[in-house]
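Mind having a look at this structure? Questions to follow.
Note that one protein chain is taken out, while the other chains of the complex remain in position.
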Amino acid sequence: MSRKTALVVSAHSADFVWRAGGAIALHAQAGIDVTVVCLSYGERGESAKLWRLDGMTLDRVKSERQREAEAAAKALGVADIQFWDLGDYPITLTQETLFRMVDVFRKIRPSFVLTHSREDPYNRDHPLVSQFAQEARIIAQAHGHNPDEKVVGAPPVMLFEPHQPEQCRWMPNTLLDITPVWDQKRAAIECMAGQEHLWEYYTRVALQRGVQAARNSDKTIKYGEAYEAVFPHVVETLVPTEGR
Amino acid sequence: MSRKTALVVSAHSADFVWRAGGAIALHAQAGIDVTVVCLSYGERGESAKLWRLDGMTLDRVKSERQREAEAAAKALGVADIQFWDLGDYPITLTQETLFRMVDVFRKIRPSFVLTHSREDPYNRDHPLVSQFAQEARIIAQAHGHNPDEKVVGAPPVMLFEPHQPEQCRWMPNTLLDITPVWDQKRAAIECMAGQEHLWEYYTRVALQRGVQAARNSDKTIKYGEAYEAVFPHVVETLVPTEGR
Amino acid sequence: MSRKTALVVSAHSADFVWRAGGAIALHAQAGIDVTVVCLSYGERGESAKLWRLDGMTLDRVKSERQREAEAAAKALGVADIQFWDLGDYPITLTQETLFRMVDVFRKIRPSFVLTHSREDPYNRDHPLVSQFAQEARIIAQAHGHNPDEKVVGAPPVMLFEPHQPEQCRWMPNTLLDITPVWDQKRAAIECMAGQEHLWEYYTRVALQRGVQAARNSDKTIKYGEAYEAVFPHVVETLVPTEGR
Amino acid sequence: MSRKTALVVSAHSADFVWRAGGAIALHAQAGIDVTVVCLSYGERGESAKLWRLDGMTLDRVKSERQREAEAAAKALGVADIQFWDLGDYPITLTQETLFRMVDVFRKIRPSFVLTHSREDPYNRDHPLVSQFAQEARIIAQAHGHNPDEKVVGAPPVMLFEPHQPEQCRWMPNTLLDITPVWDQKRAAIECMAGQEHLWEYYTRVALQRGVQAARNSDKTIKYGEAYEAVFPHVVETLVPTEGR
Amino acid sequence: MSRKTALVVSAHSADFVWRAGGAIALHAQAGIDVTVVCLSYGERGESAKLWRLDGMTLDRVKSERQREAEAAAKALGVADIQFWDLGDYPITLTQETLFRMVDVFRKIRPSFVLTHSREDPYNRDHPLVSQFAQEARIIAQAHGHNPDEKVVGAPPVMLFEPHQPEQCRWMPNTLLDITPVWDQKRAAIECMAGQEHLWEYYTRVALQRGVQAARNSDKTIKYGEAYEAVFPHVVETLVPTEGR
Partner (left out) sequence: MSRKTALVVSAHSADFVWRAGGAIALHAQAGIDVTVVCLSYGERGESAKLWRLDGMTLDRVKSERQREAEAAAKALGVADIQFWDLGDYPITLTQETLFRMVDVFRKIRPSFVLTHSREDPYNRDHPLVSQFAQEARIIAQAHGHNPDEKVVGAPPVMLFEPHQPEQCRWMPNTLLDITPVWDQKRAAIECMAGQEHLWEYYTRVALQRGVQAARNSDKTIKYGEAYEAVFPHVVETLVPTEGR
């Protein structure tokens, strides 16, 4: 039987690190093949430090961003990282790109999907990508889209934490214990040389979500990641899982 | 090691049947001791059919309601059912009663708690009981309340489905597959002779939630119960559980 | 056959004028007996102008407020106005008072009920009265409350407009054309000598709601009152009524 | 004088049956000409059963879907059903199509409009169509659009029930009694051979909404349809209509 | 040092008058250069009165609307008013136009930005323009967009009052005292000959917001404008400012 997979749809090439690095490392460690699709490099809107260097060009920013993201992906155990280079601020999402994303869904058949929040007044690309990823999932379920292929089921979609969570009306209803893989997430974070000002910020996010995860369970948890599940959890028991 | 337990806090003596009968039977079957506390009999507000009988009195309504609830509890495999007889329409919830509920939390140390929705414009007792159950849980966590006792941890609280869900601003974010115990739930429902008009209504609710649970997973599910989790789920994986 | 009735539950003795004067006059004119219950006089919190007079006492404020309210009620065609004198800022609402209100529901069997908004950060009495009126209605539906009496049906509850509507999270989903009775409402408003600063404010409210009512229909409407319906409208057609 | 009309804007060719079949039959019976515009056939995303047949093609799916929809329309008494064949999953809505819809509004001048909910995480076409229909209505009101034509007024827009209502943040604030035409709606439902798994689901929806409609009124109602009104109701009385 | 500036992004050529005329005059008086960008003339959707004149054409409507807007801008002390003539009902917002707006942000570097509400079921152009203005601001902050230019900071964005505020789910959390410039706002309003039916409506809006501003402070305020701040206020004291 083939291995389980997961899909992370990241607007810019660093989002998957800050927002989902723990989930990626945790599931990779558990034998799940994680595919990360970076729709853009964030070359215009999220590379301020690089643009301050002399003689910087769009191509140099992109290649530097790709290098960083690949190093981070390696640190996290990502099975496949793809760079679609669709531009940013604003990102350009066509129907052709949408169907390409459908193909990814159909090919890997993910057990779950991670992507951005529905709203973000600081970042227009993030909600556009969230909707794009969700729409691709819906089309991948449609029997009449490439009818010879097998449709996908109903993988959960989890929205990862935006930079200023309350302002995005994002509600963390799922807290993931990432303590066992924290060192990997921190290592991946440190690959992001261009955004060093965020290293400690997202380390603190992990610590706060860890305290909250412990508080909402009876477990010892130090580092956490928070998600908003789009769909109801379908369960066979209401008893929480035991801690590690 | 002692058995796991669960606690159901029911405003009136029939609520646990319509709203949580599946969860009760399912967990009882899994070896969990389920305690149901019926705070009142619903003798004034939810016994219209009985009051239409000649010569009915409050005491007769209560004893009839108790008889029905005990039969239903038996059908569901309830370990302990308690009737606190606090009155209804309106229910009277004092500090003494609150501390009695804290004692229940401390004594059984439930793995999870089921109770009513936060709002219900058709029923004032329901939101009062929801808040009461949640407050008791908070006090049971306080080290200074009966400091010689062991405090409880952080059991999840799940709010069960009200009669007109949208009007109660209740959001089902957890769907429980109750297919394996549906026959028991239906048997318990049929113990409620005084509210026969609700039998088919709640059978349809179970079928609708079953279809939705199947739609939100890749499982074959016929009957479901829906819950709104008050607190975030704390998890160690984002991969959904496999179906039965 | 007996006449139709309506019930207005007003926290303070002037609220029914500003907030529901048009509805009262309109339905009175249509042959409906409108009962207004003023739970308090607003003697402490809504009588600033009176308190500026020399030698004012609580009793004098109350009697002046009652006099004004009776004059306004007369101008509007109120069938019965009651003053329960329960105090204000804060209002005191006991179970005895609740059952007294249930008796009103049972006695008059209103076709609809008007009361305050669910929230009001400027006025604590208003949301308490809203909940009180709604709870009384629920108990009046309970067969076990005074089982020899006939229970009431399901009269719509409409929440009238608070002073600063958006801050109260109140949503006007029903706009009533009060143009035919505007003169009566204005006359009633002018009975409120103690709150003259509100005369023009609520005249402008009526004009704004009138413009909005016209905009949301194809009718000629000059003055309006806005309400938030608590419960769904149950209808037999989706075609809007014709204008006058 | 010309007959009254109503307009139903349906994303896929079966939506009008499940979601608005009762309203259509009820108003048709009352002498109102109901126009149904099916923007697509739902040929890709809502025809799973057909795609399981051997040798199925997009054209065959479409013609089968059209045949079913026409039969259902006939059962409901639809005056005019149009198939615009705009594709689905995703639907393609251009400015040209928008103006075509404006023409429909201008031509039939509907007394009310029925369309989809504002959100639907399971179906991207539905919210797009809702916005499209609402935008067409707005443009039809603009004096400068084809200035020689008469603009439309302000017909109410009612959003019909999505498949998983709470997840779509859809709030049923209007309940329509469809008991008198239930047999017609059921007959129309049974025309939808390709989606037989939905027959009982939507029959149960009608029964649940019927119970709720009865509960929110004092009428005897067996079958109902629920709607969310986009705009405030403009009324001349707050007294609910009498039952049949 | 250069003067401070502010930017008003107005969907149609009259919106800035009704919705932000007070803010414009107040800040102009304080020595701030206010730029108003009218994306369209509102020639199709908001010029009913002009279209009733004989022989009216689109060009004549536009030039009349421009004349009125220029007169109003002059009355308010606008430093620069621009007419982009992008069409209305629906407005057409391309990426080219977006970058043109980014250029405006980069050139004037506004201290604050005023634009439309996020939702408006009566007007599709308004929310589109709100999103457009916010997106331009985000891109103006991106170092990789025209990297030789200086990026903008984080100017507050204030959403001005729509015609039917509650229906737009717009929440006024900032009240501006415009009493000192009311005469100018009224003069500007009276330049809008084509929409005379709105003169008194928006005068009443100013009076109501004035009463509310006084009520929420301890100041004497007669006329106000209300805004919804998109982002948190960043402050160095929680003490409210003294009144004039």
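By written order: A, B, C, D and E. Residues from 1 in each chain.
Everything that follows uses one rule, which is that a residue touches a chain if its C-beta (ideal position, glycine included) is under 8 Å from a C-beta of that chain, and two chains touch if they have at least 3 such contacts.
This one's a predicted model, so the numbers in the text were calculated from it and none came from an experiment.
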item: Selected from E:18, E:112 or E:132 as touching the chain missing from the view; value: E:112
item: Sole residue of A:54, A:148 or A:166 that reaches the chain not shown, by the stated touch rule; value: A:166
item: Listed residues C:15, C:43, C:135 or C:225, member touching the removed chain; value: C:43
item: Touching residues on chain B - with respect to the absent chain; value: 95, 98, 131, 134-135, 138-139, 141-145, 147, 151, 230-232
item: Chain not shown, touching residues in chain C; value: 43-45, 47-48, 51-52, 56, 58, 61, 88-90, 121-124, 167
item: Positions on chain A where the hidden chain makes contact; value: 122, 163-167, 170-172, 200-201, 204-205, 207-208, 211-212, 215
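Note that only the chains that are shown with their structure count from here on.
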item: Cα-centroid distance, chain A relative to chain B, in whole angstrom; value: 37
item: Contacts with two or more other chains, residues of chain B listed in rising order; value: 122, 167, 172, 212, 215
